[in-house]
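Only one protein chain is missing from this complex, and each of the others stays in its spot.
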Amino acid sequence: MIRITCPYCGPRDHQEFAYVGDATLTRPSDDAGADAWYDFVYLRDNPRGPHLEYWQHVHGCRAFVKVLRDTLTHEVLATGTAADDLVAGGR
Amino acid sequence: MAELARCSALAGVLEPGLHGRPDFRGPGIVLAERHPMSLVEIAAASDEVSGAMCEEVAGILGIRPPAEPGTATGTGRPRILWTGPWRWLVVEPESRDLAGMLEPAAGASRDLSHARTVLRLGGRDVRRLFMKGAPLDWHPSVFVPGCCAQTAMFHQSVLVDCRQPEVFDLFVARGYARDLLERVIDAGAEYGVQVS
Partner (left out) sequence: MLKLQKPSQPFRLEEGGEIDRLAPLAFRFDNRRCIGYRGDTLASALLANGVRLVGRSFKYHRPRGIYTDGSDEPNALVELRTGDRREPNTRATTIELFAGLEARSQNRWPNLQTDIMQVTSLFAPIIPAGFYYKTFMGMPGWRFYEHFIRRAAGLGRPTADPDPDRYDRMHAFCDVLVVGAGPAGLAAALAAGRAGARVMLLEESDAPGGRLRADRERLDGAPAREWVTRTVDELDAMPDVTVLTRTTGFGHYDGTVISALERVADHKPVPDPFEVRQRVWHIRARRVVLATGASERPLVFAGNDRPGVMLAGAARSYVNRFAVRPGSRAAVFANNDDGYRTAIDLARAGIEVRTVIDCRAGGQGAGREQAAALGIECLDATAVTATHGHLGLTGIETAQLSADGRGIIGQPRLHSVDLLAVAGGWSPNIQLHGHIGAAPVYDAELAGFVAGSGPGASRSAGAVNGAWSLGECLRQGSDAGGEAARLLGFNPGAPELPVTEEAPVGPIRPMWRLPGRGKKFVDLQDDVTVDDIELAHREGYQSVEHLKRYTTLGMGTDQGRTSSVNGLAIMAEERGIAVAEAGITRSRPPVVPVALGAIAAGDVGMHFAPTRRTPMHDWHEANGAVFDHAGHWLRPQYYLRPGEDAGDMNRAIAREVIGTRSAVGMVDVSTLGKIDIQGRDAAEFLNRVYINGWSTLPVGRARYGLMQREDGIVFDDGTTSRVGEHRYFMTTTTANAGMVMAHLEEYLGVHWRDLDVTLASVTEQWGTLALAGPRSRDVLARVVDGLDVSDEGLPYMGVRDASIAGVAVRLFRISFSGELAYEVAAPADHAARVWEVLVDAGAGHGLIPYGTEAMGIMRIEKGHVAGGELDGRTTAVDLGLGRMVSRRKFHIGHAMAGRDGLTAASRPGFVGLVPVDSVSRPRAGSILVADPQARPPVDKLGHVSSSAWLSPSLPHPIALGFVKGGRERIGSTVWAMFPMRNEAIEVRVVDPVFLDPDGERLHG
């Protein structure tokens, strides 16, 4: 069980959320070229430790929540909205 | 359209009577459907539009959508529940064209009157019943009147609005209403459920 703090709804069970994916990636511009798109669509880091990811609060407010989660300990280190810059300022 | 009777998702299913086994104090849960209801979702795509929308909605309805997530404003005619960032549900028993009234406001408005079934649940054991269904803190000092919350109850997305310390409105997608009703009555059977 992981408890994730939705920036709107507060701490909730992870079953209320759907995992979306890596939040460190930025969608390339439409004409960014094959390599940039290949990176965005397929390449993922698999870090041991803190990992920034998106979870959608599907059974709640449906917001996309940024979650900084330790892949080793499962500890949720910080959460914020999609607009928040967690790694730089959120910790 | 007002004279045309609406057919609830629970028509023929919600049998008035006592289910389960109450103790000597009588049924621990009382349940009724609130129907027909007017439900209108208002939503904006930015802070700016949201601000204008709230302003205009306040002008039209006389109450302002709550700024605080997880809260509701209004006494019921209408009542406005926070349902997401820049998004609210305006709720009242059907008697006027709520959707039409809100149409001119900034942002988007959508009639969801038929999309949700609303159960009114009361009684001393309702909070225990909710504990069976959903992983939220239902303690009477935490989930107080004025609070609303969206969560998964018995695996279905629901919106719960605390109206009084022991009275709640439970909103569920229409198609799941019968399933949820069955779960509620089944889980509440040990307390006794009076359906009216």
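The chains carry the letters A and B, assigned in the order they are written, with residues numbered from 1 in each.
The rule we apply is simple: a contact is a pair of C-beta atoms (placed from the backbone, for glycine too) under 8 Å apart; a residue touches a chain by one contact, two chains touch by 3 or more.
Note that the coordinates shown come from a computational prediction; the quantities given were computed from them, not determined experimentally.
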{"item": "Touching partners, among the displayed chains, of the absent chain", "value": "A, B"}
{"item": "Interface with the undisplayed chain - residues on chain A", "value": "1-3, 13, 18, 20, 27-28, 30-32, 34, 37, 40-42, 54, 56, 58, 62-64, 73-76, 82-83"}
{"item": "Those residues of chain B which, in the complete complex, touch the missing chain", "value": "1, 3-4, 6-9, 11-12, 20-21, 36, 41, 43-46, 49, 86-87, 107-108, 110-116, 128, 131-132, 134-137, 139, 142, 154-156, 173-176, 178-180, 182-183, 186-187, 189-190"}
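The rule we apply is simple: only the chains that are shown with their structure count from here on.
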{"item": "In the complex with chain A, residue positions of chain B that touch it", "value": "69-70, 83-85, 87, 135-136, 149-152, 157"}
{"item": "Partner chain B, residues of chain A touching it in the complex", "value": "8-10, 12-13, 15-16, 58-63, 81"}
